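Provided herewith is a single structure, encoded as structure tokens, for subsequent inquiry.
The complex appears here without one of its protein chains, the remainder shown in place.
Note that the chains are named A, B and C in the order they appear, and that numbering of residues resets to 1 at the start of each chain.
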Amino acid sequence: MTFWNNPINFISTWLTGVLTGWRLPAALSTILLYVVGITVLIIFAMTLDIGLVWIERKVVARFQDRLGPNRIGPFGLIQPVADIIKMVIKEDITPDGADKIIYNIAPVLAATSVIVLWAILPLASTIYGVDLNVGLLYIVAAGALGTLAIIMAGWSSNNKYALLGAFRMVSNMISYEIPMVIILLVPTILANTMSVRGITQAQTGMWFAILSPLALLIFLISAIAELGRSPFDLNEAESEIVAGFHIEYTGMKFGWFYAGELLHAFTFGGFMAILFFGGYGGFFGLEKLAFFSWLNIPFVQALVFIAKAMFGYWVIMWIKYSVPRIRIDHMLAFNWKFLVPLSLVVLVNTAVLNKVLIFLPSWLYVLGMFGSNLVIGFVTVEILRAYGRKQRKAEQKPGPQTQTQEQAL
Amino acid sequence: MSVEHGPGRLRNYNDNNSKSSGLITGAFNILYGKICASCSCKTTLWFLGAPMQNEWLYIGLFLVIGIIVPVVPLVFARLVAPRKPNPIKQSTYECGIETVGDSWVQFKAQYYIFALVFLVFDVESVFLFPWALTLKQLPLFVVLEGVLFIGILVTGLVYAWRKGMLEWV
Amino acid sequence: MTAEQIIFLLTGALVLGSAIMVVTVRNLLHAALWLVASLFGVAVLYAILQANFLAVVQVVVYIGAIAILFIFAVMLTRRELMEKGRQTRPNWWIPALLGLLLLTGLVLLILNIPGINRTAAALPVGLDTVQALGTALVSPDAYVLPFEVASVLMLAALVGAVYVATVDKK
Partner (left out) sequence: MSIPLSWYLILAAALFCLGLYGVFSRKNAIAILLGIELMLNAVNINLVAFWRYLNPTQMAGQAFAVIVFAVAAAEVAVGLALIISVYRRRKTVVADEIDLMRW
């Protein structure tokens, strides 16, 4: 029974016993334990990543009314393995004039910046890497490493398109990092902690998605932009700059950019589940009933978490394959003139209301938070509508319309 | 003793199923009592003594292994993949035509302006995190301090907006 | 020598080695990337010092924002730099000597402070440093004024930088 209640602890206790039985010093055995745990976690993430390749290809095929991979293995399930073999045995070409060291570091850094996110991902109440008390900022910090990887890749390739793609991608990522950081403050305020595990536990009774739906929306948008997925995939706009920052990469180095992007998307789906949908828990108190006590089993929780993360990933895919690309000037204007002010309003609203309404009974608190979000959303939409009306009126009058497209590089 | 980190997470959280707490206390005793006593110096467990250390050690190891894992297939690919470089293959890609000019094309300074605005906002919004953690404990005026902080931030945004710096010219 | 000391020495080697590269390497973009490595090492130092918040903020602010800004600036100006061979002044040995003298003086000074070889006690149990920092930053009897003034400073920097960097519309 203990194994099912707390598998990690069970295994670690057992392994510690084994290792100390070999007369290893306690410190060394703990480090060994860490290494084993980390390796298992990363291998799990990588296996999931391979599965994601298949899911991504299948889903995009369905969106485009195709079948997708269906030749290798049942339903094409072995396809990603074949992809990997192909990538590994492809010739690795380094372009002339490339800055070799930086060129080789960039894909590794891109993959690492995603993998390290798994250190703080709580898969279940007792299955997680580490419970960092600055977890949310850790996510942002890992994103900073990813930005660096992209700029390194673009610069070292010695290619115009790569550099342009990197510049676009980086200005995109850093711009949308602002609403993301601001909106990460909302769960922080609601849960009164920055640890992802604490945020999950704070949502056992009520999802933050209900307390602050606007925050969820802004987080989703900025997460998609951080990922550089369509409609924000200017970095790899095929029709303009061919493939963006990874244009010169071949074989497995390209593979890491690709795999990193997929795992990143899934991980952000996971973070969306953690921050707004209760992560592995959040059953609205259902798990306290005797009949539903199986919901507390860590492996069930992990399955619930993966399902929620898959849902987030699916939403990201859904948007990716149904929305056309946005022009860079529109994209940056949308961020700085719309998302940043809106996220600041949501933040102030959450901070003030959370302080004022906390004394009320909980149903009034929830209603107040939800209602205030609705009001903000409504007002925003009205302002946008009035602005659009004004814009249309101005367009009907013949005026100096000098906004041309080719200026928008 | 509040070591609660790592795969060898050693304390039972107040989860609903605390039936196993006896066993976990036992594990605790094994880890902290007996091992410590057996090696006769408590300081060897330096990273277990301090919980923070513990979590950063874990993240450091995670970073190292997270670097090794992507490197392994690259090294493997280096061993098995063919390597027949020639000048044409290695020339920089430019849609099939010969590469024209330097890769160092002139950039719009606008990218830089956005990075400037970003830097200021990034620093400021990061500083709001400690503030956000105190809201529950401290009285309402603390919220207002934060609102003042955000207000000053917004002034900057409004200035940049009115100055036309947020336009992509 | 405990494991912690070994980690500290490795990190220190990373910080100082990268810093040496920052000040000597010719390619400015490489210098900026070495700066990233050095600053990352400093973040590790903060982690060893159990300043969790500062460790993460160091990565977010320095690597995610300041280094990116440096790289952008290098890319906007680099064309000029490739041609002009030497990156150091001809009389570079004077600052080198100055730095060495200063270092010697500082080290002698540091080693002569009584009780400088003290080691730190463990943090008080239950002290959440992030929360304590937040309380310190917003309490009127602590650092609320610097906190708000920092905001004003950033505002001034933003206004100034945006004004200076504005392209003259001719």
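Going forward, a contact is a pair of C-beta atoms (placed from the backbone, for glycine too) under 8 Å apart; a residue touches a chain by one contact, two chains touch by 3 or more.
Quick caveat, the model's predicted, so the values are computed rather than measured.
Peer 1: Of the chains that are displayed, which are in contact with the missing one across the whole complex?
Peer 2: B, C
Peer 1: Which one touches the absent chain: B:77, B:120 or B:150?
Peer 2: Considering all chains, including the one not shown, the answer is B:120.
Peer 1: Residues of chain C in contact with the chain that isn't shown?
Peer 2: Given the touch definition above, chain C has residues 2, 4-5, 8, 12, 15-16, 19-20, 22-23, 28, 31-32, 35, 38-39, 42, 45-46, 48-51, 53-54, 57, 61-62, 65-66, 69-70, 73-74, 76-77, 80-81, 84, 86-89, 92, 94-96, 98-100, 102-103, 106-107, 110-111, 113, 116-124, 127, 129, 132-133, 135-137, 142-143, 146-147, 150, 153-154, 156-158, 160-162, 164-165, 167 touching the missing chain.
Peer 1: Give me the chain B residues in contact with the hidden chain, please.
Peer 2: 43, 46, 50, 109, 112, 116, 119-120, 122-123, 127
We adopt the following convention: only the chains that are shown with their structure count from here on.
Peer 1: If you connect every pair of chains that touch, what shape comes out? Choose line, ring, star, complete or other.
Peer 2: Drawn as a graph, the chains make a fully connected set, so complete.
Peer 1: Name the chain with the Cα centroid closest to the overall protein Cα centroid.
Peer 2: Closest to the centre of all protein C-alpha atoms: chain B.
Peer 1: So, what's the distance in Å between the C-alpha centres of chain C and chain B?
Peer 2: Taking the mean C-alpha position of each chain, the two centres sit 17 Å apart.
Peer 1: Report the inter-chain centroid distance for chain A and chain C in whole angstrom, where each centroid is the mean of the CA atoms.
Peer 2: Comparing mean C-alpha positions, chain C is 29 Å from chain A.
Peer 1: Can you list every residue of chain B that touches 2 or more other chains, as numbers and ranges?
Peer 2: Expected reply: 46-47, 59, 104, 107, 111, 115, 117-118, 122, 126, 129, 132-133, 146, 153, 160, 169.
Peer 1: In chain A, which residues are in touch with two or more of the other chains?
Peer 2: Chain A, residues with two or more chain partners: 27, 132, 134, 137, 140, 163, 167, 174, 177, 194.
Peer 1: Please give the residue numbers of chain B that touch chain C in the complex, ascending.
Peer 2: Going by the criterion above, the answer is residues 2, 43, 46-47, 49-50, 52-53, 56, 59-60, 104, 107, 109, 111-113, 115-120, 122-124, 126-127, 129-134, 137-138, 142, 145-146, 148-149, 152-153, 155-156, 159-160, 163, 165, 169.
Peer 1: How about chain C: which of its residues touch chain B in the complex?
Peer 2: Against chain B, the touching part of chain C is residues 2-4, 7, 44, 47-48, 50, 52-53, 55, 57, 60-61, 64-66, 68-69, 72-73, 75-76, 78-79, 122-123, 125-126, 128, 130-131, 133-135, 137-139, 144, 147-148, 150-152, 154-155, 157-159, 161-163, 165-167.
Peer 1: Using the touch definition from the top, list the residues of chain A that touch chain C in their complex.
Peer 2: Counting only chain A, the residues touching chain C are 27, 102, 132-134, 137-138, 140-141, 143-145, 147-148, 151-152, 155, 163, 167, 170, 174, 177, 194.
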